[in-house]
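The complex appears here minus one protein chain, its other protein chains still in place.
Every chain is named by a letter (A and B) in the order it is written, and numbering of its residues begins at 1.
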Amino acid sequence: MPEIISQYKVKQGTFEGPLDILLSLIEQRKLFVNEISLAEVTNDYIAYVKSLSEENRSINDVSYFILVAATLILIKSKSLLPNLDLTIDETEKIVDLEKRLKIYQIIKNASIDIKNNFGVNIIFTPVDRIWSEPMFLPDPSITIVNVTNCINDILKQVPKKEAKLPEIQIKKIINIDQIINSLTDRIQNAMNISFREFSQSHGAGDGDEMKVHIIVSFLAMLELVREGLIDVIQTASFGDIEMNKQVLINNEE
Amino acid sequence: MAIELESKIEGLLFYKGEDVTIKKLAEFLAVSEASIEDALNKLDHSLLARGLVLVRKDDKVVLGITGELSPLIEKIRKEEINKELSKASLETLSIVLYKNGIGRSEIDYIRGVNSSFILRNLLVRGLIEKIVDSKDSRKILYRPTFGALSYMGITSIKELPNYEQVSLSLTDVINQNENND
Partner (left out) sequence: MAIELESKIEGLLFYKGEDVTIKKLAEFLAVSEASIEDALNKLDHSLLARGLVLVRKDDKVVLGITGELSPLIEKIRKEEINKELSKASLETLSIVLYKNGIGRSEIDYIRGVNSSFILRNLLVRGLIEKIVDSKDSRKILYRPTFGALSYMGITSIKELPNYEQVSLSLTDVINQNENND
């Protein structure tokens, strides 16, 4: 079944986080928060995340969006491939995302009332009021040494500008487009390639990097599925996903 | 005729002009905390339809000017009042208001993003404050300040819009998952 181009365009404006955009996609469709609605909005969500990484948005921010995307892809894969076995860990992640979204929805709705009441009828306290003339009341702790120590501690604790270097490193790892291109190349060269093999072939180093890598590969793969370039077949015996060049390319768009 | 306890409290809070703990009131007035609680209820009642209100939060009270006079006070105030709340601040403040005592990791979990920058912002604006978790002294919790209640024009957390309902549904959702485990 070819994917229909979504009629639910992500509204302009920034979203506070992955749950914000996710909830907005579900609410646009007037759906309840559950696995079915989550599967339904997955493609739009991924399109949004893709547009995020194209923007000059902080990579730190984007990584939060990608983490949620990973769970969404699990949900989507489950709905596309009914015999897909999920690990306990994966199932928990799905339940957890649903729960978080429900909490977020409650807060989001409550926050509308907060916004409408905030600063409307302020109960003032007389903070600025001072009785009688000030009386000079020093304290033995006021010494040059103490004051100097104090100010040095304060300067140490003051928030620093975000360091730029680590961001660039992460950026290299999670450029979705790069991975899509590489995936397309790989498919053209080989008829069959296992997803696990693919995600490993990028030779990511430590565990965290690896995790992000798998997520991004998965994302990229799903994107290709949507564009009708490849088929995703679940082979039960290996518990892995095989990717084949789609025999019939029915849609050039 | 001896002056009533509630009038003494009124005078004391009037003098202080800032929040005072129930414990401190009991100490100053040499009565039990229970008597203070009792007198506070009377004071609260006697302030109805007056220019002043009693704001209560946790174990503290403060005397404030009724929200109906807000436009008047704003007019005579020298400093400007920042009523702006960004989307992120609003979201985070709402969580802290309805959960009244929540750690940063839980806030991050609910929002799905890192909240440290926003939390600092709310601290600076005096809308939330840090406290040490009574159950775990290593853990820092955030809760709303008197300032937050003031901005909302309410005299207690329970007066938050749909407080009961929102708290209940939050608890429901949170427990729901635990049953699934």
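Just so we're on the same page, contacts are C-beta pairs under 8 Å (C-beta built on N, C-alpha and C of every residue); 3 or more make two chains touch, one makes a residue touch a chain.
From a predicted model like this one, the values you see are computed outputs, not experimental measurements.
K.L.:
Need a quick check: the contact residues on chain B for the chain that isn't drawn.
P.N.:
1, 3-4, 6-12, 14-18, 28-29, 46, 49-52, 63, 65-66, 68-69, 72-73, 75-76, 78-80, 120, 123-126, 129, 145, 147
K.L.:
Applying the definition given at the start, please give the residues of chain A touching the unseen chain.
P.N.:
Spelled out for chain A, the touching residues are 124, 126-131, 134-139, 141-144, 146-148, 150-155, 157-159, 161.
Simple rule for what comes next: only the chains that are shown with their structure count from here on.
K.L.:
Indicate the whole-number Å distance between the mean C-alpha point of chain A and the mean C-alpha point of chain B.
P.N.:
Chain A and chain B have C-alpha centres separated by 33 Å.
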